[in-house]
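Written below as structure tokens is the structure these notes are about.
Every protein chain of the complex appears in place save one, which is left out.
By written order: A and B. Residues from 1 in each chain.
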Amino acid sequence: MARPPHRLRIFLMSVEVSHLRKTFGQYTALDDVSLAVPRGRLTALLGPSGSGKTTLLRIIAGLEMPDPGSGAIRFHGQDVSQTPVGARRVGFVFQHYALFRHLSVFDNVAFGLTVRPRATRPSKAEIRERVHHLLRLVQLDGYERRLPSQLSGGQRQRVALARALAVEPEVLLLDEPFGALDARVRKDLRRWLRQLHEEVHLTTIFVTHDQEEALEIADEVVVMNQARIEQTGTPESVYDHPASPFVYEFLGNVNRLSLPSAGFASADAFDERSGRIAYVRPHDIDIELPHSGLTGEAALVRHIHAAGAVAHLTCARESRPSELIEVEISRQRLAELALTPGTAVRLRMRRAHQFAEDFAI
Amino acid sequence: MAAATTSRLARPAVLAGPRLHRDPVWLRRTLIGLALAFLALFLLLPLAAVFAEALRRGLGAYFAAFHDADALAAIRLTFLATAIAVPANLLFGVAAAWAIAKFEFPGKSVLLTLIDLPFAVSPVISGLIYVLIFGAQGWIGPWLIEHDLKVIFATPGIVLATTFVTFPFVARELIPLMQSQGNDEELAALTLGASGWQIFRRVTLPNIKWGLLYGVILCNARAMGEFGAVSVVSGHIRGETNTIPLHVEILYNEYNFVAAFAVASLLALLALLTLVLKSIVEWRARRTASESSS
Partner (left out) sequence: MPAHTPRRILPGFNLSLGFTLVYLSLIVLIPLSATFLKSADLSLAEFWALVTSPRVLASYRITFGASLAAATLNAGFGLVVAWVLVRYSFPGKRLVDAIVDLPFALPTAVAGIALASLYASNGWIGRLLAPLGIKVAYTELGVLVALTFIGLPFVVRTLQPVLEELEPELEEAADTLGATRWQTLRRVVFPELLPALITGFALSFARALGEYGSVVFISGNMPMRTEITPLLIIAKLEQFDYRGATALAVVMLVASFLLLLLINTLQRWSNWRHRAAA
């Protein structure tokens, strides 16, 4: 993405952090992290556990302080580094929701309004109006009097969201919003969150370790690894143009192919020296039966798993039998080729990626 | 040294039915019989003896024990000492639990051990330490005499000794409870703009109310019943520096057994009330815990 001139950035960028460091004793959680989050978009902080994503989110919220003297946090161009949590106007949804267990759903959602000083506190009628509106928004009208313990995980999640939205935050922050839910509820809820975002258009940042989740609903993905940001971009751009082997491997299944290999079209300009590696996604590989004149990596089919929309094949390279290659083809193609375990095949890589700084691996 | 027992609230324990019934019936019956016999011999019989001895000469003699200015003065003094020691230790317990459970700081485990100290100290020594400071030969004893102030053999000493022996009760109850509850709800309230006092009153306090009550009940029982520590600092001045347990001792040593046991029965009733309240609170707290964890 081209960088707009500074003044425009203030207008476009909702949350900016620059040169943040955070250490816990010997452990470095964030190492010189800078990030700009566009206004009104849904941004995912994606990374494995321990990558620093939750720490970054908590620092943006003000629940954690960066190391003294390091970096700054700006909301709409205004430095909030010294602003206490309560004054930052963030909505924060905790991983385990942190609902007030002794308060009803209504009182949970109303909490942020009722703790305001009398001068700025809305009237009782307004509060009731706002809470009901929010509960309708999160599809929980009728649940006002329930206690958190009487709700399912997905419902608790939505109460937590309504509670965060009640204070009309400028930024909505969600920590692993679907982490504690089971697989089906997760899928429903993340689509619903995307829809909700279309409705309210609030600048939203959520933390996740699930690449599928990030790619499916985020406008913008920030991939983190070992206390640093590896790459930032739209889901398509990070998926198609990963900036590092880590991003490549983290964003989906990938084969690591030791070079040299006969599987590439001659037009591909690869550094074919032995010891180098090419990264190939399973769905970027064509599979053919061997016939004269066909070039390709010679391999044997080891295992076929065809339950589902695509067939997953595990093949072993003839030149390096210990190196297994995953291939995904349509079930129709599988039927055409009549592949069975033991069939000799040729693999042709449609697309592959090589990283310049990859020597160490 | 009740550290092991006072954390009964913090765990979401099940006092429910047995999970294993695999021991043979004869063994089960033998063990149950043995346990009940032991408890009856050591717990129930002494309790029964108090009431039996108190009522030995009938109800008239029983109530006569309370128509005594010295007995009433002892009751007043006990209530006074309790009314100061319990709130003071309550305030301390809440402050200590807030600092220890909500924050990380160096020296925390040392602080935890120090809070437990009064449980490890013999009651007699708990009284002695104040004598060594405020007594006629103590550090500031001469200064106190000069200014005509009395601590030892007077009410302030009794209050101090009572405060010392009941020092850890509320803190020991609240610390594990608040640690197990974590900080998330308080942080959530903070992101919603609540002030420190609002967080405490509207989020923390409702979550710890049973633990707080439990600690206060235990603290109160010990404060009213303390004998050794108070005995050292009291001076046993009838009608002035005698608490209920000290009054019992004097009556007993004068062979006025009926009166001694009558006044003691008051303390025994208090103990029974304590057990009842304690069970109710345990039951309520566990129900709340199992509700909110489901």
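We take it that a residue touches a chain if its C-beta (ideal position, glycine included) is under 8 Å from a C-beta of that chain, and two chains touch if they have at least 3 such contacts.
Because the structure is a prediction, the values reported are computed rather than measured.
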Residue positions on chain A contacting the omitted chain are 62-65, 68-69, 82, 85
Missing-partner contacts on chain B, residue numbers: 1-5, 8, 11, 13-15, 17-23, 28, 31-32, 34-36, 38-39, 42-47, 49-50, 53, 88, 91-92, 94-96, 98-100, 102-103, 105, 111, 113-118, 120-125, 128-133, 135, 137-139, 160, 163-164, 167, 183, 186-187, 190, 195-196, 199-200, 218, 221-222, 224-228, 231-232, 244-246, 248-249, 252, 257, 260-261, 264, 267-268, 270-272, 274-276, 278-279
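Keep this in mind: only the chains that are shown with their structure count from here on.
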Chain A - residues contacting chain B, complex: 61-63, 85-88, 90-92, 94, 96, 98-103, 111-112, 115-116, 147-149, 163-164, 166-167
Listed in rising order, the residues of chain B that touch chain A in the complex are 184-185, 187-195, 198, 202-203, 206-207, 291-294
